[in-house]
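Please see the structure below; I have some questions.
Removed from the display is one protein chain of the complex; every other protein chain stays in position.
Letters A and B mark the chains in the order given here, with residues in each chain numbered from 1 onward.
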Amino acid sequence: MKTFSDLIFREGFRYTEDHEWVGTAAEHLEVGVSDYAQDQMGDIVFVELPDEGAVFAKGEQFGTLESVKAVSELYLPVGGEIIEVNSALGDSPELINSDPYGTWLVRIKPADPGQIEQLLTADAYRQMLQG
Amino acid sequence: MRYLPHTDEEIAAMLAVVGRNSLDELFCSIPDHCRYQGEMPLPEALSEWQLEEHFAELGEVMTVGSRHKVLIGAGSAHHFIPESIRALLSRSEFLTAYTPYQPEIAQGTLQGIYEYQTLTARLLGMDVANASMYDGASALAEALLMALRIGRKKSRVAVAGSIHPHYRQVVRTYLGPAGYELVELPVGPEGRCDLSALGDLGELAAVAVQSPNFFGVVEDLELLGQQIHQSGALFIVSFSEPLAFGLFKNPGECGADIACGEGQSFGMPRSFGGAGLGMFACREQFVRNMPGRLVGETLDRQGRRGFVLTLATREQHIRREKATSNICSNQGICAMTAAMYMASLGGTGLRRLARLNYDKAQYCQERLGQVGGKVLWNSPVFNEFVIEFAERDFGPVRQRLLAAGIVAGLDLGRFYPEHAGRYLFGITETVDKAVIDRVAEEVEK
Partner (left out) sequence: MITESNGMMQDEPLLWEKGRRGRQGMSIPASDVPPGKPPAELCGEGPDFPDLSEVDVVRHYTRLSGWNYGVDRGMYPLGSCTMKYNPKINDRLAATPAIAAAHPLLDESQVQGCLQLMYRLQQALAAITGLPGVCLQPAAGAQGELAGMLLFAAWHRHRGSRRTKILIPDTAHGTNPASAALCGFKPVPVASGAEGILEPAAVDALMDEETAGIMITNPNTLGLFESNIREIADLVHARGGLVYGDGANMNAVMGIVSPARCGIDVMHLNLHKTFSTPHGGGGPGAGPVCVSAELSPFLPVPRVVLSDGRYRLEEDHPLAVGRVHAFHGNFSVLVRAYAYIRSMGAEYLKRASQLAVLNAAYLKESLKDTLPLAFPRPCMHECVFSDAWLHEQNVTTLDFAKRLIDYGYHPPTIYFPLVVPGAIMIEPTETESKEELDRFIATVKQIVQEADDDPELLRQAPVRAKLCRLDETRAARQPCLCG
């Protein structure tokens, strides 16, 4: 496992206490998991994601990540409709390990884009982990 | 006591190390109000020779013994078991090992179970088989629960009334408290599953049928599968005699989504109904919804082929209350037994043995028909069939046969009141023609 100083934090993304990140793209938001989360999980072997078109409230579980001996639940940081799931993850779940911030899990159309402002900044997230 | 190696001196030395004066003191954290009072009321300990004597006595009060010809199947079949399998099973490397959690020193179990999974999948025509469930009954209950998970919002399943009555009882036990609805489909006029009510049952997560069914009747699985799939339900095939798939089409080629059943007839003695083997297989797309252990192939650090338990995130020790099942163990040594049996038979042997079983039951059915027995249905059967002796009272005949060492069939009234006085016969390769003829002669007297 990485030491704290080796962990990467992507500036400009917003984070949740459950270690998801949210990035803003043109018309939608992208959601992934942080470097800390993938490092804690170890080799990710399977990703379960929802159907496109599904609608979730903020904080609702929308999928799971699995390593060999652990299951981690994924919670949607901002409520909205799933407009796209990352189909590459079906065959290559290891992308999350190798490039956690370049690998989004789902793209969502937020019901209330203002919710993103309630999430942690990279700094606040770093501080939270440092406890 | 020969299983306890400690001498008094060793006990004293060990107590000194742990700083206790007596064995009783080791239990100082147990409050008085939790303690056992007095000595447990159990019979005196027996020496090994007394124990053997006691078991000989238990054997003697069995009025039907191993020399009897028991012409009953009904989910527990008598087949020949080669001595080679008994000898291999007595290897304590298999028998006294735990679940293969340390794969480097459990490759014997792991490769053996991987081979079991593969042979089972091939036998049933399915993509993936697990490392086994407890028995045919709980395997069916788990299959229905699996279908309900896949069907998400659906909460109703249907099972054919021609499925083993005990399996249906177990299904009821498993499904009841969680609030799932269970519908039983009637037995049709030819002893086969009647799906005519299917359209009126609303949304079903799954429909389960058994073939050969409890009456020995071979169902037309292809036709049933089409109808069940048209209704939007998953198609589950249950069985209690896997040998049938050496002759008849297997569940997979008939479209089954899940195939599960009892594998006792593959090398296990009847042993009063256990330990048997719950065989369980499904299509690849459903594997993550599957209950039970799975063994998969991988490589070791030097690139050599090896086997490990895998996809464990489905299981209770990781996913806890969200697991696909609460099952933890499998019927490990029974699965090994079945694999040894399938390997010993081979494809050629399995087809031959299946055909022999078919022919014997067919002969018995025809022979009893010649002496006044009425075969109830015209459907094809495997190993078992239902017969009625309308014009004679079969009771006295059965008594005479019993005196001659033959248990002639099972009264169906126990399970189906409408079939009281009709008998379910089970015939395998262990029943010689002479025994069948003897039954017929006794009926004719």
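As a working rule, a contact is a pair of C-beta atoms (placed from the backbone, for glycine too) under 8 Å apart; a residue touches a chain by one contact, two chains touch by 3 or more.
Note that the structure is a prediction, hence the values are computed from the model and not measured.
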| field | Contacts of the hidden chain among displayed chains | value | A, B
| remark: Full-complex touch with the removed chain, picking from B:328, B:390 or B:420, is B:328
| query | List the chain A residues touching the unshown chain? | reply | 43, 45-46, 66, 68-69, 93-94
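Here is the rule we use: only the chains that are shown with their structure count from here on.
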| said: Centroid of chain A to centroid of chain B, CA atoms only: how many Å? | reply: 45
| query | Which part of chain B faces chain A closely enough to touch in the complex? | reply | 288, 310, 312-313, 318-319, 322
| request: Mind listing the chain A positions that touch chain B in their complex? | output: 46, 48, 66-71
